[in-house]
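Only one protein chain is missing; all other protein chains are in place.
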Amino acid sequence: MEVIADAISWILIALGSFFLVSGAIGLIRMPDVYTRMHAASVIDTLGAMLLILGFVFQAGFSLLALKLLFVIALLFFFGPVASHAMAQAALHAEIEPLLAEDRRGRKVPGDDEPEPGGQPEGVPST
Amino acid sequence: MIGNPSAEALVMAALLTLLAAVTIAIARQRNMFGVVIMSSIYSFLMASLMIVLDAVDVAMTEASVGAGISTVILLATLYLTGSMEYPQRRSVAIPLFVSIVVGAALVWGTIGLPAFGIADAPIHQHVAPTYIDFSRKHDMPPNIVTAVLADFRSFDTLGETTVVFTAGIGVLLLLQGGWRIGGARREDDTQGDDEI
Amino acid sequence: MALVYDMPRRKRFDNKTREQQMRSLVLAVALFLFWLALSGHYTPFLLTIGVLCVALTVFVASRMLIVDDEGQPMELLLAAPAYWAWLYVEIAKSAVTVTRIILDPRLPISPTFTRVRASQKTTAGLATYANSITLTPGTITTGVSGDILTVHAIIREGADDLEAGGMDRRVRQFEGDA
Partner (left out) sequence: MFVLATAAVLLALLLAVIRAIRGPTVFDRVLAGNTVGTLAILLLASIGFLTGRPEFLDIGLTYGLLNLIGTFAVLKFFRHGDLAYDVDENKEGKAWK
């Protein structure tokens, strides 16, 4: 039983570490703020959560595991709030996103007045 | 420092390098917002270093003061001043000389300290045993760090808690928004407020 | 400079309904369990302190008028675990996609802005949908206007998936279960 828990936790920790590092690489490689946010959200979600889940298996049934689960809950609930605030503030500051396609002008069912925009605004530097 | 001493040393070296890099970046940064954000990063790194050094309470204070309240206070300052630093006009020779002398004095001071983590340092001779005996005898909180902070050094802690309390007020300020004095607001506040 | 006087924007303190009492009770129980989990020491003295702290917190929270269906959506609590499990699988899938994009030497991104309609009926449901979009790597909700969400996606396929509305339906089902 001990061995199985150890093996699971090792796999989770290894996977978490992998996603952590690749998210951080994305943070460096991506061309603009908005795309970097997607890379950072890999760190916040899969990287951090798998790593902590791995630690939970190491902690076993204890208050410690519960505390680790609280940390996961914190990331789960507050991570998206921070990302959303960041994206909105960046848009408000008129930082133009690199776009392959802008569908903000598209008609949505049950919608009367589409917002202006809708022209492709350049191609990302790949 | 029970586990792996070399891994510990490596983590500490990495964190100290990052701290140095962030410090240099802060000194070179001319945009004040960048400085505020990077000093909050500095605080998180410093708090992690404190954790590695087993000073958990200091780490807590560092994080709440450095990343929490000083960010709010620095931003409030930036609201009143401009956000770009003017280029330096005077020579930096005298400030450089002063900081080198002060830094050298501090390094010289550390030579007199007992070696790091050594068991027969003065603090382990009388201070720590007294705390442990006294808190056991007088039925203080089960966690000795709590006992030291809340019973032995309560006035010191009162000061720190006041700082954290002020940080809490900053949080309320941020999350609750606010009625301005007398429930009044300026008409021109609504300008430029569009929804995206 | 014209001055405009506003009434405080929320409900008054005094019409404390039965529902609010129920919410306060649930909040108190949840907070006390949280306190027990963090404390780890269970002597009568410390437990009393804990009860007092929880009572004070709930009192202050109800005075701040944040104990309502928006601040504490307890109706959703029962349906939540199933939804979270589903969401976590979605997060894992899209995180793998984003990771492959990051590690691909050509960096095949095609950032797309789009608008999608949220068909949820409650604010908690709308917030769940918007946050779920943000939480899955590869898509970020950048704005909410009425029931139209503006979404930035890192590749076209992410935007296509959202426009197809699978997640929207799942959130509505989650909201309806409650």
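When the chains are written out, they are named A, B and C in that same order, and each has its own residue count from 1.
Operating definition for what follows: contacts are C-beta pairs under 8 Å (C-beta built on N, C-alpha and C of every residue); 3 or more make two chains touch, one makes a residue touch a chain.
Everything numeric here is computed off the predicted structure, so don't read it as measured data.
Enquirer: Among B:I37, B:A121, B:I144 or B:V163, which residue is in contact with the omitted chain in the full complex?
Expert: Among B:I37, B:A121, B:I144 or B:V163, only B:I37 touches the chain that is not shown.
Enquirer: What chain B residues would touch the chain not displayed?
Expert: 1-4, 7-8, 11, 14-15, 18, 21-22, 25, 31, 33-34, 36-38, 40-41, 44-45, 47-48, 51-52, 56, 59-60, 63-64, 67-68, 71-72, 75-76, 78-79, 170-171, 173-180, 185, 189-190, 193, 195
Enquirer: Even though one chain is hidden, which residues of chain A still touch it in the full complex?
Expert: These residues touch the chain not displayed: 9-10, 13-14, 16-18, 20-21, 23-25, 27-28, 33, 36-37, 40, 43-44, 47-48, 51-52, 54-55, 58-59, 64, 67-68, 70-71, 74-75, 78-79, 81-82, 85-86, 88-90, 92-93, 95.
The working rule: only the chains that are shown with their structure count from here on.
Enquirer: Which chains, taken as a pair, are joined by the highest number of C-beta contacts?
Expert: A-C
Enquirer: Chain A to chain B: how many Å between their CA centres?
Expert: Once rounded, the distance between the two centres reads 28 Å.
Enquirer: I'd like the Å distance between the centres of chain B and chain C, where a centre is the mean of that chain's Cα atoms.
Expert: So the centre of chain B lies 31 Å away from the centre of chain C.
Enquirer: Mind pulling the chain C residues that touch 2 or more other chains?
Expert: Residues 142-143, 150.
Enquirer: If a residue has to touch 2 or more other chains to count, which residues of chain A qualify?
Expert: Residues 88, 91 of chain A touch two or more partner chains.
Enquirer: What does chain C use to touch chain A in their complex?
Expert: The contact residues of chain C facing chain A are 34, 37-38, 40, 84, 88, 91-92, 95-96, 98-99, 101-103, 106-117, 130-132, 134-143, 147-148, 150, 152, 154, 156, 159.
Enquirer: How about chain A: which of its residues touch chain C in the complex?
Expert: 19, 22-23, 25-26, 29-32, 34-35, 37-39, 41-42, 45-46, 49, 63, 66-67, 70, 76-77, 79-81, 83-84, 87-88, 91, 97-104, 106, 108-111, 114-115, 117, 124, 126
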